[in-house]
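Some chains have been omitted; the remaining ones sit where they do in the full complex.
Chains: A and B, in written order; residue numbering restarts at 1 for each.
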């Protein structure tokens, strides 16, 4: 059976207009890629929000897979934005195939 | 005749807006798909841009137009300065939120302008085509002064400067509005005729459905709102009253026709809820949309649609006869 390797999966919730800043950070951490998922609504310390595309109040979820070293680089790079930009970041270990790609 | 005084509330455009407010207030699950709402807003901007461009292609440009454009730019720059002071002093907002809100009130609301066109037109006041250009040029100066105020002293990260300039001057609404204005100017009445069925005949109907959605969202935001307080609510009504009056007086001073005076008043009274929020989320992510969007969309916008437009029309008429 195919052998798998362990990598970090990081997911970052961010205002859609700021996605670019997060993906730039991922690129400069030399992670091989990223994928963006849509999000429709939520609630947090700053209250409730809903996707209202006319006003552009939508958020996105950026997901990226990387080695734990690069993951640490990315997390450090994003740290300053976290509070000011209200990012939500979670990270955990996953098994991937073709590990050399990440 | 005083049609402007009562007609509005018999117009489907206004009635659909009221239906939206009511449905949300009653917590109905009525909702317009996001993609459709966004599509309608783009349609409305393209249509109003084309219309204005064609009108100017007919009328040509003159000193009056130049004066109106300059007045618009000046007002858009100036309004945030005063608004900022009041937001800091009276409403005690922090620098960043005060700057963000100020930018919204200096800038303009395309949909308020469009609705004013319909209501004024129904009341016999036909707004000059070049006012669309004034609308377009008033969108961005306020963003600049608002950002300047919000960042005074602070060295907060401002993202790449290029990114910001793009967001301010190549903002989707600015590009679409100016772009279709230019297209109307180039294509002229003959070219416009081809696309009139969609952009002209369909216009009011789409405006109805769009205002239905704006009513739904405006009321829902108010219900969900946590960040608003009485002082902010007061300002969200005081600003349009004051700025609108300034606009009418300025229009009168530079000698615009009555309809355009009223329109300039509406532009100053209106607060942006499409172009500026987009710019703010990029340039001032720390500012709270729960404040600036709820003020401009949930209070100022309905106030202008239901009261302001008729008010400034009346004021413009009064100045005309006196």
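One rule holds in what follows: a residue touches a chain if its C-beta (ideal position, glycine included) is under 8 Å from a C-beta of that chain, and two chains touch if they have at least 3 such contacts.
Fair warning: this is a prediction, and the values are worked out from it, not measured in the lab.
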item	value
Formula for the entire assembly, written in the chain labels shown	A x3, B x3
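Operating definition for what follows: only the chains that are shown with their structure count from here on.
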item	value
Computed distance of Cα centres, chain B from chain A, in Å	35
Chain A contact footprint on chain B (complex, rising order)	34-35, 37-38, 41, 156-157, 159, 163, 213-214, 217, 220, 224-227, 273-274, 277-278, 281-282, 285-286, 288-290, 293, 297
In the complex with chain B, residue positions of chain A that touch it	15, 17-18, 20-21, 46-57, 80, 84-86
